[in-house]
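Apart from one protein chain that is not included, each protein chain of the complex appears where it belongs.
Order of writing sets the labels: A and B. Residues in every chain begin at 1.
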Amino acid sequence: MFLKNAWYVAATPNEIDSSPLGRQICGEKIAFYRGDNGVVAAVEDFCPHRGAQLSLGYVCEGKLVCGYHGLAMGCEGKTISMPGQRVGGFPAIKSYAVVERYGFIWVWPGDKALADPATIHPLEWADNPDWAYGGGMYHIGCDWRLMVDNLMDLTHETYVHTTSIGQKEIDETPVATKAEGDHVITSRFMNSVMAPPFWRANLRGNGLPDDQPVDRWQVCHFHPPSQVMIEVGVALAGRGGYHADSKFKASSIVVDFITPETQTSMWYFWGMARNFNVRDKSLTAQIREGQGKVFAEDTAVLEAQQRNLLRHPDRRLLMLNIDAGGVQARRIIDRLAAQEQQPS
Amino acid sequence: MFLKNAWYVAATPNEIDSSPLGRQICGEKIAFYRGDNGVVAAVEDFCPHRGAQLSLGYVCEGKLVCGYHGLAMGCEGKTISMPGQRVGGFPAIKSYAVVERYGFIWVWPGDKALADPATIHPLEWADNPDWAYGGGMYHIGCDWRLMVDNLMDLTHETYVHTTSIGQKEIDETPVATKAEGDHVITSRFMNSVMAPPFWRANLRGNGLPDDQPVDRWQVCHFHPPSQVMIEVGVALAGRGGYHADSKFKASSIVVDFITPETQTSMWYFWGMARNFNVRDKSLTAQIREGQGKVFAEDTAVLEAQQRNLLRHPDRRLLMLNIDAGGVQARRIIDRLAAQEQQPS
Partner (left out) sequence: MFLKNAWYVAATPNEIDSSPLGRQICGEKIAFYRGDNGVVAAVEDFCPHRGAQLSLGYVCEGKLVCGYHGLAMGCEGKTISMPGQRVGGFPAIKSYAVVERYGFIWVWPGDKALADPATIHPLEWADNPDWAYGGGMYHIGCDWRLMVDNLMDLTHETYVHTTSIGQKEIDETPVATKAEGDHVITSRFMNSVMAPPFWRANLRGNGLPDDQPVDRWQVCHFHPPSQVMIEVGVALAGRGGYHADSKFKASSIVVDFITPETQTSMWYFWGMARNFNVRDKSLTAQIREGQGKVFAEDTAVLEAQQRNLLRHPDRRLLMLNIDAGGVQARRIIDRLAAQEQQPS
């Protein structure tokens, strides 16, 4: 199931800088490229001449040129020209609303007429000199909603990420869940605990001692269609925790853009934005490497879960209190999907 | 087609010593592990919480702990505990009858109530200081019954195993087939032949000359569901052959446990038990290596045969006299399968 009338992160800019990129999103095969003046464009990855894959071609003077016989495609899906041919009667292909913003390429795989870039959720940390960002992308063989579940319940850190961010206290601390419109929030606050390895490294990265008790927090924010931003951090114990002065804490936003490819596969754009020691590029690289290892651990778990669910499509799963974030997010997803199905 | 109410070799003990093992047997995805006091246990490889694969988790105090959110599963398929949750209402998952015996882990993939470990066929060579055993396991992409056919007609050695155990005389010597209840026996005796390379090495391994004529025998024993034990050996010619005194012969039991995975794939646990020079571990290793090469030759043949049969499901194959062992074994298999289908 897809929400097609929504904005998704499709790519990072560097993926389309030197050549077009073919990527399937919500079941749509799309060619992304930089058209006129380098502005990002997106059309169906299907040449109307003989069905070649347009993304295997190249860009010339803002047109996407088919690498098979030279048909030049325009950003709106209309053929612009082809050597020796009149192209007026050529059938149009689909084009997609696409925007470059916040350091990502965003696409709206559904009805282009409904696409309003103003509805892209604002990211306060992007394009902001007070913040540093590092991240990556994984292809994962599971239903995108399993990743939403995963991120809205961080209990799994205790089991999946035992050597980095997991600690027993996550498990032992209850989680609070609430919804404000289409915004779902799950939060957990652990007071006076010892930081696990990933956070000890972050404390050091911010010039703080790593051997003292800390207050640790996790606040997960789901916004449709499938964006999860997680405020995470540790502060020296008793300094105010989440609200502590920045000189006593190391805090970040875990960034998760979940982009469906097929019904059982997804593109996972992950990263971390931090607002301490932001000019230290080696710290950015080190955090990125650590986070990459952590998020690779989820891949094996989610892909095995997907295989199990495909074998047992009728089996009812449990929805415990720790699952409330995912349950509420899916309720919003289901409501929006039903709206998409209605005749407009 | 599977016989589910039967004992199969599922694994060797070392496969579950350090972590759980997920393995599909007769279509059932099963998590094997060491539960209380290290006793082997087997449950469905599906966490009742969110469908994660339990075998990716770990064992703690005899419970199988799910590696996603920490649900602790008991050996009977009932959830024992989960941090912060009452688990009384959690749905049970399947558990399987499983036994460690004779140096193997045995599972009964069907109705647990019918499983009686006393019906595991006795293996006189196992756990017996007068015998030495070495073996391995292969995954093969064919219907398990093709392997039964293969092992109940050793004519193929002449063609498939030309450089090790094959020799022209196998082909030229008729085979005798008989059935005693559910026990099928095919036998072939070749008198005064030169031993092929594998057997020359075994003669040397038992301190016997390898350049003299020998009497060679092959006696294949099928027991349901899919166990084939083959008495094989060579004796210096004229010393009594199969019945020769042990100082004139090198003889072994070829051990074949055939465990279905899917309708067209299987786990092949193979090995060789010998009762000469049993303390010579390098001889055990050398025999094991040789046998491993021989049995790998069958894999290509059987997988190609399977592909051909899938292309031509309606084609009738021949059943010659050399095929009588497999034919009789399949007759028993079919009868037992029909019994399984009857309401009990």
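Just so we're on the same page, a residue touches a chain if its C-beta (ideal position, glycine included) is under 8 Å from a C-beta of that chain, and two chains touch if they have at least 3 such contacts.
The structure displayed is predicted, hence computed values, not measured ones.
A.B. asks: From the listed residues A:P48, A:G77 or A:G271, report the one that touches the chain absent from this view.
C.D. replies: Counting the whole complex, the residue in contact with the absent chain is A:P48.
A.B. asks: Touching the hidden chain in the complete assembly: which of B:C60, B:A176 or B:L320 does that?
C.D. replies: In the full complex, the listed residue that touches the missing chain is B:L320.
A.B. asks: Given the contact definition stated above, which residue among A:P83, A:P129, A:G181 or A:P313 touches the chain not shown here?
C.D. replies: Final answer for the missing-chain contact: A:P83.
A.B. asks: Tell me where the left-out chain touches chain A, residue by residue.
C.D. replies: 29, 45-46, 48-53, 56-57, 65-70, 82-85, 90-91
A.B. asks: Which parts of chain B face the unshown chain closely enough to count as touching?
C.D. replies: The list for chain B reads 149, 153, 155-156, 158-160, 171-172, 174, 300-301, 304-305, 307-309, 311-312, 315-318, 320-323.
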